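One structure, as structure tokens, below. Some questions next.
For this view, one protein chain was removed and the others were kept in their places.
Presenting subunit A:
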Amino acid sequence: MLSAGLTVLGLSRFQFAMTTVFHYFFVPFSIGLAIVVAVMETVYAVNKDETYKKMAQFWGKIFLYSFAVGVVTGIIQEFQFGMNWSEYSRFMGDIFGAPLAIEALAAFFLESTFIGLWMFTWDRFKPGIHALFIWLVAFGSSLSAIWILAANSFMQNPVGFAINKSTGRVVMTSFGAVVSNPQLWLEFPHVLMGAGITASFVVAGASAWRLLKKDHESFYRKSMNVALIIGLIASLGSIASGDMQTRFLIKQQPMKFAAMEGLYKNSTNKGDWAVYSSFNTKQHKTTSSLEVPYVLNILSYHKLTGTVKGQNAVNKEMHATYDKKFGKDMNYYVPTKTLFWSFRLMAVSGGLFALVAIIGLFFNRKKSQMIMRQRWFLYIMGLMLWLPFLANTAGWFITEFGRYPWVVYGLLTIADAVSPTSTVTGLLFTNIVYFLLFAGLGLVMIILSHRVLKAGPDSVETNGYSTEDHNEGKVEDPYGTEAFNHD
């Protein structure tokens, strides 16, 4: 995948991939979990059912870990553009900086301020107001996704810009076009739905493990129910938005689409869809594959007939379009195996999520004990806890590897974007430190979440957002009115 090896370019790409993938474990999980927790707390605010308050606090605790790791790894992302990709920053600053700054201004302030308020004011505000805080956090984090995706969408599908003749850099001509980029409004719903899936299947999966131990049955069944309802909506939405995105890709980035489907030659009118393929990427050939007729055309056009351009044909077109500016030596083939398998992993996961959500909701219906008897199903659901993270990563692999060799589609190559000041030694050092750091953070995150689950919902009030009181040894909110002595 990252075949460039120990070069500045290869190491910079590896660093971007590593930091982004790690960061993106926590982003969708946090966005989704904020929504899940907000729903739980809203139910409490409406029904005054204490179980739902406990649920919000319990899952909220795991949310806080995820949020913390998401925040600190997010700063790396922002700094990285300048640190490793200074030529990119110079080329794209006029367009890329604006959404990034708006993201910080409109979204990060909102989420960070209200998460502080939410954490420390359980006893100080009415349930409705307090629930509003977590909704604002959820709103803020979803909003942040729009802005960063606006920037990413420009890289996928540049719109609303002109090239400055004297500097050769892009300048924004229409902010309206940048934010109404069709790519953005296909990408954002898909990301948001993916976030919903991530959080709900982690909550459902963790609940399944506890139910297997017959632990706090009512609590975890209710949690599972909330999660699966959100999970079902999100997985159906994810399939629908994914489908729309695919059909946009055929026109906008045919190379990416051809690689996702493993096509080197143009497809025939029969619409054979490969379930499995093996490739010789050097000779640009499919060596063997197992195919089902019509499926490709149904996926691509919602029809039985039609053809899809293969990579070889697209490659020729790309050379015809870009050779004048970028030279004849460009390689426009994208990493076919990565895209082909990532797409299958993502698409199959999407279907599985919807299926498991439906079955789960049926087994877990109110008056039935079915869910407790179908232990095999709880095991499946428990294991599926990890799947959203793989599916999200696969989705970004397709989006980002599929843009090769461009960093900004058709305008700037990845090779031209890297910092001229970077060194192999420096990058090697930072890559190793980041890797160790991420491994450590990931491990602590898993251990802490596991510990929260093991301790169970009853322990939440004692070591939750309010730490112990130092005078009486009894628990109280450090920011509660009674905790303050006036001057």
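Assorted remarks:
Going forward, contacts are C-beta pairs under 8 Å (C-beta built on N, C-alpha and C of every residue); 3 or more make two chains touch, one makes a residue touch a chain; residues count from 1.
Keep this in mind: contacts and distances are computed from a predicted model.
According to its UniProt record, the chain left out of view corresponds to "Cytochrome d ubiquinol oxidase subunit II" among "Cysteine synthase A", "GMC family oxidoreductase", "Cytochrome d ubiquinol oxidase subunit II" or "Nitrite reductase (NADH) small subunit". When the full complex is taken into account, the listed residue touching the unshown chain is A:69, out of A:11, A:55 or A:69. Interface note for the absent chain: among A:112, A:252 or A:289, the touching residue is A:112.
Annotation: of A:17, A:104 or A:295, A:104 touches the absent chain (contact as defined above). In the complete complex, the hidden chain is touched by one of A:25, A:44 or A:81, namely A:81.
One chain is missing from the display, and on subunit A it is touched by residues 64-65, 68-69, 71-76, 78-79, 81-84, 86-87, 89-90, 92-98, 100-106, 108-110, 112-117, 119-121, 124, 164, 171-173, 175, 419-422, 426, 430, 433, 437, 441, 444, 448, 451-452, 463, 467-471, 478-479, 483-487.
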